[in-house]
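Okay, structure first, notes after.
For this depiction, one protein chain was excluded, whereas all remaining protein chains were kept in their positions.
Entry: chain A
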Amino acid sequence: MAPPSTQQVLLSPAELSYIHTSLSLTPPIRPDARTSTQFRTLTAETNILPGTNGSARICFADGTEAIVGIKAEVEKSRTTYQAGEDLNFADDDDEDEETRQEEKEAEERRGSNEWVELTVEIPGFRDDDSMPVFLAAMLSEALLADGEFTSRLWINRRYHWKLYLDILLLSQPLSYPLPLLSLTTHLALLSTRLPRLKSELDEDPLFDDDWDASVFLYPREWQKSYTRPPITLLVMAVNDNIIFDPSKEELAVAEAVLAVSIGERSSANAEDGGMEVDSDRNARDLRLLAVRTIDPPSRLTHPGVPNSMNTATGGTAAATIEQASSQREVTEAEGVWQPPRGGAKRKLIAAMIQKVLEPGGVAEEVLDGLDTVELG
């Protein structure tokens, strides 16, 4: 379980209880009046750093802001034991030879996870603090989950691109910044361009010096869905209510928090599956890449003291801490804050994932939104 944001929650047990209660209603009432699936408004722009291969900036309405810059470098591939055997590329006119070569190449096009280096920087945190490290791990896990991403970095059998993703949170982490960073990274990757390769086969790579001729890392076809980088969304649950894009206050009362990473396959691949679901409305072919539970900060909050245990209201205080907690186990007083205990129910988690992935669900909405961002 990933650690929570260590940001101290500065809410009293009464406030927590209030938020918890209002979020438990059907429909839930969120402190900022959003609906349960509504995201905070955000502003996005791409290609803000001219010196990088791709970059993006996203700014949430609450003031959190992130910048992602992506740089690519040509690197020599380490030869594997099978690959090193024949590197000379004499013209083989033999057709069999050629097809064999192609097959072999397809096999070799697989990249290695070492070709991507992802760092997260958050103000006020050291780079070896758990928060940035875990965030980076989660983001790169989602990125590498499909095993396909690194093959995009393949140049030839001897060279590959090495991608450096530098993710920078500009503001304080007011809420858990995972979705912000993920969306920004997503946009930055979409805008990433690599110089066009001019050389062939296994030659030392030679590139076109015209930047306008460079190719997108995620090539796009007009008006067609295409494979795109993954996004990671944060979903939380209070009782049975599933709430998206939680703010800091909401997280403080969450009973379960999930980071759900989803990817999208290009429509061409989708047809292979033979599923005739909603083919009329150009549905997205979403795939679940990873799910992580996140330790909600609510577990670290102080419990409220019920009247029965408060001497000021005529109750009797427990003699020891052990007694107090065991007493609290059994009291179910309305309006008294109890930090959540135990894990989330399996059924609830399934429902949360379902809510993300279902047609017309949140993921589609987010992706639609991202599509409107201009990639200059």
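The working rule: a contact is a pair of C-beta atoms (placed from the backbone, for glycine too) under 8 Å apart; a residue touches a chain by one contact, two chains touch by 3 or more; residues count from 1.
Going forward, contacts and distances are computed from a predicted model.
S.K.: Between "Trafficking protein particle complex subunit", "Chromosome disjunction protein 3", "Sm-like protein LSM2" or "Serine/threonine-protein phosphatase", choose the name on the UniProt record of the chain that's been left out.
M.R.: "Chromosome disjunction protein 3"
S.K.: For a quick check of understanding: of A:D127, A:D208 or A:E358, which residue touches the chain that isn't displayed?
M.R.: The missing chain is touched by A:D208.
S.K.: For the chain not shown, which residue from A:G111, A:P132 or A:P195 touches it across the whole complex?
M.R.: Touching the chain that is not displayed is residue A:P195.
S.K.: Touching the absent chain in the whole complex: find that residue among A:I29, A:A44, A:A318 or A:A351.
M.R.: Residue touching the chain left out of view: A:A44.
S.K.: Take the complete complex as the reference. Which residues in chain A touch the chain that isn't displayed?
M.R.: Touching the chain left out of view, chain A contributes residues 41-45, 50-53, 72-74, 76, 87-89, 195, 198-212, 214, 369-370, 372-374, 376.
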